[in-house]
Structure formats: C-alpha cells, structure tokens
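Other chains of the complex are left out, but the ones given are in their true place.
Chain IDs A, B, C and D follow the sequence of writing; residue 1 opens each chain.
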Amino acid sequence: MADAAVLHAPMTRKVPGRFWIVPPAALLALLFFYPLVLIVQQAFTDDSGMANVAEFVRVLHARFFLNALINTITISVAATAGCLIVGLVLGLILAFVPFPGSGVIARLIDTFIALPTFLVTLAFTFLYGSAGMLNAGLMEIFSLQAPPVDFLYSTWGVVLAEVTVYSPFVLRPLLAAFSLVDRGQIEAASVLGARPFRIVRQVILPAAVPALIAGGSLCLLLTVNEFGIVLFIGAKGVITLPLLIYSKAIQESAYQVACIIAVINIALSLGLFGLYRFAAGRLGA
Amino acid sequence: MLVWSRPGRILIWAVFALLFGVLFLAPLAVILLSSLADQWNGVLPSGLTTEHYSDVVQGAAWKAVKASLVTGFLASALALVSGTWAALALRIQDATLARVLGVLFFIPSAVPSVSVGLGLLVAFSHPPLLLNGTIAIVMVAHFVLISAFTFGNVSAGLARLSPDFEQVASSLGARPAYRLWHVTLPLLTPYLVAAFGLSFALSMGELGATVMVYPPGWVTLPVSIFSLTDRGDVFAGAALTMVLVAVTLILLLGLERVAGRQTRS
Amino acid sequence: DGVVTIYSADGLHDGNGSWYETEFAAFTKATGITVQYIEGGSGGVVERVAKEKSNPQADVLVTLPPFIQRAAADGLLQDFKPEGSDQIDGGTDKYRPLVNNYMNFIYNASVLSEAPKSYNDLLDPKFKGKIQYSTPGQAGDGTAVMLEIIHAFGGEDAGFEFMKKLQDNNVGPSASTGKLTALVNKGELHVANGDLQMNLSQMADNPNIKVFWPAGPDGTRSTFALPYEIGLVTGAPNSDNGKKLIEFLLSKEAQSTVSSVALGLPARKDVKPDDANFAKAQEAMKGVTIWAPNWDEALTKLPDYVKKWNEATGS
Amino acid sequence: MSVPAFTGSNVMDVDAAKIRGAGSNVHFDKVSVAYGAHVVLHPLTLDIAPGEILAMIGPSGSGKTTALRAVAGFVRPASGRIRIGATDVTDLPPYERGLGMVVQNYALFPHMRVEDNVAFGLRAQGADKALIGERVKDSLATVGMLGFAKRYPRELSGGQQQRVAIARALAVRPRVLLLDEPLSALDAQIRRNMVEEIAKLHRDLPGLTILYVTHDQTEALTLADKIAIMRDGRVSSHGPTAELYRRPPNRFTAEFLGRANLLPVTVAEGAAGPKGLAKARLGNAVLAGAARGEKPGDKTLLCIRPQHLSLTGDEEHTNRIVGTLKEVHWQGELTHLVLDVDGTPVRVSATRLPVSLPEPGSAMPLFFAPGDTSLVPEDVRG
C-alpha cells in the first residue's frame, strides 16, 4: 500500500480525491474508535465517574494480572513460532513436493480459519484428554494405570490448539510466495550440487521472508487476542489477558478493571506486533 | 522438484501426513465422529447414531445457519466496501498521511473480541445511536473484527496492480469514476473475492463478541455450539459444528469458483 | 399481541422439549405474546442488562444467586409482586425463586465404585488431575462450592485451608460447570461439581454420572438452595408483558411441570409433584442437611472471598 | 506463436483514410520534472511536427519515460508548458488530452474481450453505440485483427496483443500516439516484425504524430523521422534520423545510434566550409573526413561506421588505414571483422568476405570514403 502511494505520488495535482478517505475513516471512527475511546476512558475512571489512575496502577501490580500477562506473552510467542514452523513445513511440501490432491488438502486447511476456535479444544479433549482416544488407547495396549500423555491442560495444550487454528494464516501467504519463487533458482542451486535442505535454507526461505513476516504478524495478533481456546481449556496456569477481561467484566462485574486490562492488551498486541516487524525487518525483509 | 528420489519423496509425504493428520485431520475427524457417537467413553464411541443431527435440525439449527450466513455476508460486504474504499482513497493521500491512516485501519485487529463486544454495548446503548438489541450491532461487531483483514488484503492487491492499466485507461479518456468501475475494480476482483472469503470465514467462527451483543432470535452458529457444549451436550455441539464446517466449506469453494472465473476472464 | 424478552442463565432451555420451550409455547398460546429468549452465563446475562441500562432490551431476568442479588443491588430490577407470591418462599419483591435447585457434586460411577465419603477423601493423591470445580466468582456453581466448603468447615480459614489443599488435585478453573459433566461421564474427570437440576437432566446423555454430597469434618452432609430466580427488569420495554410472563411461569400449572420436564424442584409450596424425577431427587437428597446462606451478606463478602480463594489456590 | 505480418490486403480492405487524423504537433516548452529534490528532466524544449515519428532513445534512467508521461499527464512538470496542437495541456487531466498510448506489455484489460478493449476509450467518452461499433471495426481492421474481436487478451500472442493495443489507442482518434517501449517485452525475432508493422501503420496513417520511446537504436533507425537522444535528463542531440546517424554531433550520439568506429585523430587541415572535408592525421595516415569547423591541431574523433569500411579500395574509398586482424565473427547475414588500428579496436561488417582472408594476426588495409565519415568532438563530461 505504501508502494501504491509512491507510484502515484507524482500526480500531485491537488485532487479533490483527498477527501474520499473521509467516509471509510468516519465509519471506522464511529464504529470502532468511539467505543475504543470509551474503553480507554473507562480504564481511568472509577465507578462513580471520577478520574482514577490508582486502580490502573493497582492492576498493574496485581499478581493475577502479571500471571496473565506472562501467560499471554508465552502462549502467543510459542504459538506464533509453532505456526511459523508448521506453516513452513506444510507449505514447503505442498509447494515443492506436491502429490495428487495437494490442492484439495490446502483448501481443507484453509477452512480451519472458519472454525470457532474453541472447537479445536473440544476435539483435543476427545483426542488427548486423560480419557481421550490417545490415552485410552495407550492405557489399553500397555495396560497402564495412569494416562501417559498429559499436556492438554497446560500451556502446551493451548499452544497446540492455537497452532492448529492459526497455522493456516501462515500457510496461505506462504503458498502464494512459494508460487512466485523463481524455479530457475532452485534448479540452478541443485545443479550446483545443493541438496534439498540447503536449497530450502538458502534459496527458498529468503524469498519467502516477507510472507513469513506477514503470516507471523497476523498469528501474533490473533494469538494475543485468542479467547475461545483458553476459555474452553480453562486450566490453571493458562489464564490470559482476554480471558481475564472476560471474567472481570462478566463474572466479577469489575468493568473498570476489564477496561484497564483491555487497554494493556491492546498495547501489548501492538507492541509485540511492532517488535516482530522490527526484528523481522532487521532480518532482511 | 526439490526431492529427487522416490524414497525421499515418500518420507517427506509421510512427515506431511503425520503433521496434517495430527493437527488438522484428527480434530476434524474426532468432531465428525462425536457428532455421530452414541456414547463415547472408551477409545472409540460405543455406537453410531444420527440422532444428534436430527436433534439439531429439529432445534434452531436452521435459524442459526441463517443468522450466521446473513451476519457473515452483510458484515463482510460492509468490510469489503469500506476496506476497498479506504485502500483506494489512501492512494491519493500523501505518503505520510497514508502511512498513519494505514496503521489506524489496522488497529481493530489488535483488540480482543470480548472488549469489542463490551465496548460496542456500552457505546451504542446510549442515544443517539441505539443499536443494542438489534441485529445491526452483531454486524457492527463482526465488521469491526474483520475490517482490518479486508483492508489489508485489498491494499496488498492494489499494490500489486500495475499502474499501466489505469494510466492507459485515463489516456483513453476515462474519467476517474469510469476508470475505477471499469478497470480498477474488475482487475482487483480476485483480491476482493479473497478478502471477502477470509472475512466471511472469520465471521462464521466469531464467538467472543457475538455472545455479548446478539439480539433475541439471532443466535449464530458459534453461539449455539458454545451453549450446547457449555451445558455438556458435546455430541449435539459436534453435530452443529459439522453443519458450520459444511456451510463454510461450500461457501468458500463457491467463492473460489467465482474468483477463478474472474481471473480466467 | 406484542413481545416479551427474557434474558436467562442457561439451564432451563436444554434440548428439545425443554421446560422453557414448552412453557413459552403455552404462554404465547394463552396470551398471544411472543417470547424472545437470550441466554448466557449467569453473570453474563446480568452484565448485559447492566451495559444496556440506558436502553434496556430485557423485560425479565432469570439468573442464579449471587448474581440476581447483584442485579437487584445495581438497580437493574424493579419491584413486582406477582399473583401467588405468597406461595413462594425466599426472594424479595425484586426477584423470587422460579425453579428450586441445590448445589451438589458428581462422580463417575463406572470408575469409582462408590462416592467419596467426605471432603477430605477428595485430597487423596489418586484424584490428582481428576477433580475440577468451576471457578468461584466466575461460575455461580463454583461460588456455591466455595460457600458450601466454608460452611462445611465451619469458617473461612478452615475452608480456604481445605481449598488450598484441594488445589493439588484440581485441574484448574472452569468458567462453565455444565461442560464438566461430559468430562466426568467420559472419565476425563472423576469428580466435579454441579447442580441437581442440571445433573439430573444430563443423566440421560451421561449415564456414568451420579450425584453426591461429601461430608464435612463433622460428618454432616449439607447443601443449600441455589434457585433460578426471576425478576422484572428496570425500565423493561414491555413491562406488562414481562409481568404476565413472570406470573405465568410462577403459576400452578407451569410449576407443576418443573419437576417432570426441567428436573428441578418447583418454587411453589402448593405444588407437590409425584413424578419419578421428583422421587429420585428426594431420594438422592435423603440425609442431606439444607441450610440457607445469607445472600446479601455473601454478595458483599464475595469480592473478599474471591480474593482469598485466588490467594489460597494461587490462581 | 506465429505472428502473421499485416498483409497489404488487410490494410486496403478498410478505408484507412477514416482513421487518418489531422495530426497535431507536440511542443515541450522548457519542461522540467523533479521527483522530490531529484531533477529527472532538465528544462526540455522540443517540438514534434504533425505526422512526425519522433523516437526518443537513450540509456536507462535518462528520462525518456518521464518525458512521455509528462505529455500523457501522469507527471506534472515542475516548470514549463506542454502544448498539443494549439492547446496548452499542462493543466489538463490525462483523460482530457485526447491521446492514444501503448505501453510495454500493452496493458490490455485482461477481463475484456478484444472488441471491448478497443471500444473502451469511446465508451469512456460516452460515444454512441453505432459509432463505437464502426470505429472498433475500423481500428481492428487497420491492424489486421478483425478476426480476433471475440478473444480475450490471454488468447493472443505477444504480437497480436500489440496490435490490439494499437487499435485501442487508435479507436479514439488520438491527436498523438505515445508508445513507451512497446516492444521491449518481446524477443528479438518478433520484435523485428513488430517494428515493420508499426512502420506500415504509419504509412497508412501518415497524419498521426507518434512519440516513440525506446532504448533500442535499431527500432529508432527503422521507424523514426527524427530522433532525440536523451542522456541524464537532457537532450543530447536531436535531428532527422539519417542526418543524426551520418553526422553525429557528439561521441555519445555516434556510439548510441548504431555501431561506430571512433579513431582519435589530429586535424591537419581545416575545411573550407563547415561541411567540407578536413584532413586529419592518424599515426602516419592522413585521412579526409566531413568537417564541422575544426582548426588544425584540434584533437578530435573520426567516426566511420563498420559497414562503410571496405576491404578493397576504389576511386570512392580513398581513405586507407592498416590494422591487425584480431577476430572474425560469422553471424550468417553479416560477418564482423575486428581489427586493431593503432591501439583502437575497429570493427568491419560485411555481407561477403573475399575468398582469401588473411590469418588473424596479419596486417590488413581498410578503405573508406571520406563522404561516409564525420569528425566528432570528444564528449566533455560534467
């Protein structure tokens, strides 16, 4: 979009068109920024309507908040990393070692974008729960007393679920980028004696960096704000900021606290996002 | 083309099958299986039944499908119009302003859905704009949550569009509006369709905000699925999920055909 | 003619032919008024009414304690004395019980040969990762568990002490109580909390679960009423219709189906069900002492309790 | 992907005169263009006569496209005015300038059939249906593409696409046709055919003014009435094609427009008039060359084209130099000899070689006519 702007920059005729931005901007301002401003305002106002920063500071120091903050960051960073890895591996195979039906499979993976996220958790309980297919199967086969696989109600369960739900967001742009990779480069590299792994590392990946960054940033935003999965797994140690907002606002009727956390959550999303873009930019995008 | 030997390829495919199986196929299959399960307390269900589907269909399933589809369509359409409009209008701003506005249009994707729901409820339960208790507020919530994705997709498409087309069009005497309608938008169609597909899919799965704002008689699929599973009625929830998956898949495939036809012509 | 909107905590609208469904249909038939129904968590519906205060949409609110008390305290409910209210114990003029219900625990009867006898039995390491109760302060049932434990252990300190120990076995927080039933039925969990009305109605689909009440240190098994309470919303857009609906739901006819259809206990004293469900419930509760919490006090103490619970359990 | 050439009959079938416009001149009046602080076109004054083909050539980045885009209205001059015919178009938006434009890759609208592409301009201007139908037919016939009206651009070869792009530009009866490297995406062979087709088109529509931007000198030599050679945002030279080729005003022009052998010489004897022959010294040889007003003692360059060097002397080829044969490249139609003359590589191109060619390494005389030469000043670079 910056490119487009530059391309058209020379047309500096003072076009009346500059005002065309007003309608969509106004719509967004009304439907999004106005409520957002109210949330921010509420974060600094107590129930009686007085300005109040003390509550903000108190929340910042509360243990439940700090725990949730750490959980949110851990989970989103781990899940984003997972999405990048899974997306990359699947994308490489789909694009460069295709098999009959790989197109359909790619499409099927796309539909995971449409699933309400908590459903994956539901499915995971059936699969990996202590009485799920995997554990029940293992216990039956090896006549074990205790379920051998136990990660579902931990951070890792959440991360795995988020990887399932969000790796399509990495896969999509990656497949697009892979289709643009100059096949000549791959062939030139293999003629020069490079084996597949080296080609992936040195030829394909550098070309896919922008797509990885785009997909990764999307994942980061979505995982920081993920709600359904965490709500449904509902294990101790995986309370994240969005879940905290939910429970503060809904169950505990502490709307100001919910707003404070929301403000911090937004700042965190944008901050992590900015950091990621910055780091990725350094890596050469 | 990367792996030359047949055993190597088979090994790679095995890795793929494993990843795909564990991450995607297994969950989907398990939901499908449980939607058909009679009781499921061992490794496998004790029996199969279509009872959950008939329950769901007798219940409010079709109303939920309709609510989800209408919400998805309207919210995505609004997001598409506003996102496309914004992306187009940003091109004629100067670079700095365009960058700043570009970030602003992106911010909605950084806000947790629960906050969006509550924020809207607070903001629009007051005059002059009373939206609570109406279907509109659901659309608005979905619109807010997907607008950034639509905007991003369309902007990306626009950046990829060669300026030649538009320049040739103006040199032939096409005024901006004519050019927009007959050249720019048709050429953007694949991106518009893709953007619509993504936002539609996101909207179909939205729960966090919808739960806070939905009006009577407008229970979307995720909300009904959640209330079923939340009361422990997992199998019916699974059946309804399969309905959601099927509806979305059909729609996405349909859109893809439209897009395919567009790019072919 | 006209509509009425009811916001309700989930539980009475499950499955086909639910109590709400049949009664709403009967109500529409009798009065011509269409019922619009919104459901959510017991806290969620209250919060929604609160956020809509300046432009209310709901006429009738149904939820559990202590959320109904909170709604009343926040001025979300208006006084209304329905016909026959003299036949209903409990409640105030702002709200009163609609369907009676009790907190309880459930266990998986195919894994455990018999129900755990006492609360202290639940501390057995064999239950590690096999017990879960919904989170106090978030789920109404979870709050009830906390209150019950404090009562059973005879005081806050002992109660929280126990909950701290129980945390070793507890899987973790859960905003929902209902979904725990499926987990217990599957054997994913062995013990969870619940409420009588919900658990009884879930038994058809979840044959492995059984309800029980563990004994406190003094050997008594106790529980308290956790009724669905109904009230008229302040500024209800269709206030008259709302009143009609409340009266209809509290009428003798409607109440007499509570037990057979909703598997709850009727709120009216003059309704004495004789169906099998009722007998089953009565049978289950034999030997359980029923006590009555002071909900208004509980409401004021709740934030403090929740804080203490968080501290005790490290959540 | 065979590219049938325009056949004469195709062109004759329709009344090509219908498309013949009056033709307008294009006038650049001190036009400068800057991107930010970066001046890419220094005040440029240039006139293209009605019906003329002006080829603008020059290396990449020299400002050719910028000049063309200024005419089209896509860049706004920082200063100066642009006139088309009698109209000052400097402040008109592109869609009011009445131009036709063909760009590299043609930019045919992929979602429209050929006929809709051609009709686009007229529809945009709100012409009525009957007129549109007629003009689309005429324009397609002019480029020999009538049979392809229902196809989509992707179903056409590169050459066919070019013709449609031209038809699209012609359909609006432009006063001026702007071509921006229309052939640069094609491979050498097709390109040759395309150049001939454009030449033919201009023979059929002699009134059409064409501004043709390219960096390929062969295209320019083949097509243009006049050539402007751009360098670093300035016009390095401008003149009738043959004139510029025969008597390049500077080294840059000599080397950019065709191949040139440039021998460093010292003027021995100036010429009578500025167009007479001067005598110049290269080592021991004294050579006659077309003068430009040099004075004795001036160091300058003697420019002689490879094809003007002959292996045999006669009454016309009176200049004689001796070089050492280095390389022989046979290329089918032409054979190139490369010799070393006093340290300067000299190239000879010939269609036929004498039966006995000396071995590489041997000395060889070369002959050329004084009338084929010109004296060219060395460039002074800024």
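The definition used in the following text is that a contact is a pair of C-beta atoms (placed from the backbone, for glycine too) under 8 Å apart; a residue touches a chain by one contact, two chains touch by 3 or more.
In this text the structure is predicted, and so the values were computed from the model without any measurement.
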Whole-complex copy numbers (one chain of each kind is displayed here): A x1, B x1, C x1, D x2
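Convention: only the chains that are shown with their structure count from here on.
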Furthest chain, CA centroid comparison against subunit B: D
Busiest interface, counted in C-beta pairs: A-B
Centre-to-centre distance between subunit D and subunit B (centres being mean Cα positions), rounded to whole Å: 54
Subunit C residues counted as touching two or more neighbouring chains: 41, 44, 176, 179, 186-187
Subunit A, residues touching no fewer than two other chains: 9, 11, 131, 232, 246, 249
Footprint of subunit D on subunit B - complex, ascending: 162, 164-165, 167-176, 178-179, 182-183, 186-187, 189, 262, 265
Subunit A-touching residues of subunit B, taken from the complex the two chains share: 1-4, 8-9, 12-13, 15-16, 19-20, 23-24, 26-28, 30-31, 34, 40-44, 82-83, 85-95, 98-99, 101-102, 104-105, 107-116, 118-120, 122-124, 129, 140, 143-144, 147, 155-156, 158-159, 161, 163, 176, 198, 200-202, 204-208, 221-222, 225-226, 229, 234, 237-238, 241, 244-245, 248-249, 252-253, 256
Footprint of subunit B on subunit D - complex, ascending: 69, 72-74, 93-101, 103-105, 107, 109-111, 120-121, 123-125, 152, 168-169, 172, 178
